[in-house]
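Contents: one structure, followed by commentary.
One chain of protein is taken out of this complex; the other chains stay put.
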Amino acid sequence: MEQFLTSLVGNALLVHVIMAVIPLLFILPYALVVIYLEMKIAAHMQDRVAYMRTGWHGTLQPIADMVKLLQKEDTIPAAADKFLFIVAPYIVFIGTYAAFAALPFSSAFIGSNLNVGIFYIVAISSLVVVGLLMAGWASNNKWSLFGALRSAAQIVSYEIPSAFAILGIVMIAGTMNLQELSAIQTGGIMHWMILGGTLPLMKKLFVIPLVLVLFVVYYISSMAEVNRTPFDIPEAESELVQGYNTEYSGMKFAIFYLAEYANLFAVSAVATVLFFGGWASPFSSLMTGPWWSAFWFISKGMLFVCLNIWLRWTLPRLRVDQLMYMSWKVLTPFAFACVMALGLVLVW
Amino acid sequence: MTPQEIAEKLTARFGSTPDAGIEAKLDNPVDPYIRISADHVLEFAKFLRDDEELLFDFLSCLSGVDLKGKLGAVYQLFSMVKRHKITLKVEVPTETPNIQSVESIWKTANWHEREAFDLYGINFIGHPDLRRILLPYDWEGHPLRKDYQVPEYYNGMKVPY
Partner (left out) sequence: MAETIAAPPKTSNGKPLRTEEMIINMGPQHPSTHGVLRLELVVDGEIVVDVVPHIGYLHRCFEKHCEHMTNYQQVIPYVDRMDYVCSMNNEFAYVVAAERLLKIQVPERVEYIRVIMAELQRIASHLIAVGTYGIDIGAFTPFLYCFRDREKILDLFEMTCGARLLYNYMWIGGLSHDIPAEFVARAKEFCAYFKPQIRDFNNLLTYNEIFVKRTAHTGILPPEVAVNYACSGPMLRGSGVNWDLRRDDPYSIYNRFDWDVAVGTGETGPVGSCWDRHIVRMKEMEQSVRIIEQALAQIPEGDVQSAIPKRIRPNPGEVYARTESPRGELGFYIVSDGTGTPYRIKARSPGFVNLSVINEIARGGMIADLVAIIGSIDIVLGEVDR
């Protein structure tokens, strides 16, 4: 991709700028699609139909929602800490968007082909915590503060089981480079990490159950990272009104909203890259190539996004201490044990 | 136990107490009641709750009443164990409406007495936290009294609509 752009444009700086903007060009339409999906999936699960009038079956509703959010009055509470209040949503978005830099959208495009790709993603998405804390504190509202503190505790705790899960896959693959991880998994569905990767069959039999457990651990932790039910304690609507979001309106709220959905796609994308092949096609030679691989990557990511939406509207939410208990006393030991077992199997 | 027997038991126990004021009105349509004096409410309540034959463990309702010239409190007592009921009435003059609080006997009375104080101005002696409950804390007057006049202004807002 980089060579293609350089041949097109010539100026190296402009090429880098365009590469940096391409994920944004993905995120914005994706946000509209996922807002629509969320409301329609929720509606059909709840035995009702959502919007039907704006566009065919409500397809233009997300645009209407965005326009509404953007034209709202941007209020700042009088006693709020102005600078932190204004900057917080952007920091949250930056933390999320920076993770997109290392996601392999296609075999020909990756924003930044880091050797420590997955490590970088785990690290940079922690920036979100800083933004949330700033939002909660700067709102000068006790309920927002509650939400922010809970959120910080939750995200930090759940990074540990997710890092263990990632560690297991890195052990099998031998590389942290996301483009290489996806390349390893080409050649059909049997090469996907969830089915043991490119290991010999004997080892696969032992590895597959361990990888399955690691996937479940990773998926649950990723739900907690994104603050979605059953882990949406920080924005628990029925308790904290909107948590750290309470005092935000208009454009800043839109940025929070966008950041939440972008983060959702980012963790779903990481799940597909690690476990489900990334941009590798499930057929060994059919539907491969730069454009097809982009298609596979995005559709697998959307599949996990839809799974997340499904779970959000089914399950109640956990209480803060139960959440912490689950992270430290359930997921982490499981993930740790799996990684140890995986190490043994691989060494054998 | 019928109200007649309950009244007899009360008289037997408290009849000798000076100014206990036990007066049983058993032919009242529809619910018979026993009137007692305001100064001995606490002893009566304790006896009614703890005596093995009475065991009135459920204070269902404590309402204030404005009888012309006097204020009253009406206690609806039930026994879940023995399945009988009785109504107690206490009357006090409007100028000094002091009744002993039964909050220590039945915790239901906590909020009911606050409501009676709020709406009638009955002062319950011994209540741990007697303040208004339904009306704003700085409201003046006791609305359910028959001679209540709606104030013109409350905190600068015109009250009669």
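To keep things simple, chains are lettered A and B as they appear, and every chain counts its residues starting from 1.
Following the convention adopted for this analysis, a contact is a pair of C-beta atoms (placed from the backbone, for glycine too) under 8 Å apart; a residue touches a chain by one contact, two chains touch by 3 or more.
Model, not experiment: these values are computed from the prediction.
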Hidden partner chain, touching residue among A:L37, A:L212 or A:V320: A:V320
Interface residues of chain A (partner: the chain not displayed): 42, 45-48, 142-143, 146, 229-230, 232-233, 236-239, 241, 313-322
Residues belonging to chain B that touch the chain removed from view: 28-31, 33, 57-61, 63, 65-66, 74, 76, 78, 80, 83, 87, 106-108, 110-112, 115, 119, 132-136, 143-144
